[in-house]
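Some chains have been omitted; the remaining ones sit where they do in the full complex.
Which chain is which? They are A and B, in the order written, and residues in each are numbered from 1.
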Amino acid sequence: MTAPSEIRSLLTVITEAALENTLLHDFEGRGVHGCTVSDARGRGQRGVRDAAWGEAANVRIEVICRRECAEALLDHLQRHYFNNYAMVAFVQEVVVLRPNKF
Amino acid sequence: MIDVVVLFFLFGLLAGAARSELKLPAALYETLSVFLLLAIGLKGGEGLAKQAVLPLLPQLGSVILLGVAQTLIAYSLLRAVGRFDRANAASTAAHYGSVSVATFAVALNWLATRAIPFESQAAVFLAVMEIPAILVGIVLARGINRHTNWRRLAHETFLGKGVTLLLGSMAIGWLAGPDGLAPIKGVFYELFKGALALFLLEMGLIVSRHFGTLRQHGLFLVGFGIAMPLLSALLGLTTGIALGLSPGGVTLLVVLAASASYIAVPAAMRLAVPEANPALSLAASLGITFPFNLLVGIPLYHRLAVHFAGDSA
């Protein structure tokens, strides 16, 4: 590989579609420069959530950022959303090029 | 004889209860709801074009008060009789103080099928009654001194999909008038009933999914889901008569009062009162009140309207 590659954290949040805008707004305020969102359906502690019907639709939000940032976001999610919303969040390590982007 | 669009609803209900694999594409459901809102708004706007707007203002004030009153009453009932906690009572009450577009569309169709005239401002009532209950619900849950993000909330409610579509299409109908609308009536008026039928098929499927919650939460929800619209109907009836509406217009106002929101309010409450359980309020509004209004309510409300407002027609 010719470009410098580095390790970053990939935070994935699966949660209620109703939260999408709120979370993106929160993330931006915490220094996140980009993110990717896709639609999903699922089931978990808060029951079956299948995308056909607004109230029960899920989204999957992914953010690549520095490790400290991912941890801060996880912490924020836990404080404000874990108790009241259908939500699952997890972190992985990924290799990226152009590390200054994230 | 039961209307054919209601048969589609029952079909969806049965198919869902029998766990059929029937599922309509999400985009179709969304398209139909956009279509119904536009059609209702255009028709309302077209009607408004023929009358003075100023005398409407006191009417709008009255229906806003009507929505607020319903929310407060529902809240008291849910707290006192249902022993709901504050958040759930406030959230559910907001559903009942607001309105259901689908129920209104079925009522419009019911009147049209029977050639019963009504005031065009009913569509304005629909738009106006969607919002106040949301605000009242939030205040009930949070109090007014808390740091709610009112700006965000105002945006969500006033620029939500439903209100935008209703107000925008009313403006179009009003500006274009009957002649201007003529070219698009082939789509927005003549396809209305067929679109409503398809929409209600999907509503039946959705409603059937909320029966599970009902089984868990026992009789109170069922009782509330029937008693509350009846109570609201009486308030609506009184208001409609006081406003001097025709029997058709009174029927629509009663339907609005008796109907409970299942789109705009749940979405707003999810963000503003997150600790409320959305399954609870939706089971009542979608699982009980919506079918009750479709199957029993609308004909009943019309009979009441004719009985009490018949002379003013």
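Quick note on the criterion: a contact is a pair of C-beta atoms (placed from the backbone, for glycine too) under 8 Å apart; a residue touches a chain by one contact, two chains touch by 3 or more.
Quantities reported herein were computed from a predicted structural model and do not represent experimental measurements.
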Can you tell me the subunit counts for the whole thing, written with the labels shown? A x3, B x3
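Operating definition for what follows: only the chains that are shown with their structure count from here on.
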Could you state the distance in Å from the CA-based centre of subunit A to that of subunit B? 35
Taking the complex as given, what residues does subunit B use to touch subunit A? 23-24, 26, 29, 206, 209, 263, 266-267, 270-271, 274-275, 278-279, 282
Under the stated contact criterion, what part of subunit A meets subunit B in this complex? 16, 18-19, 22, 47, 51-55, 81, 83-85
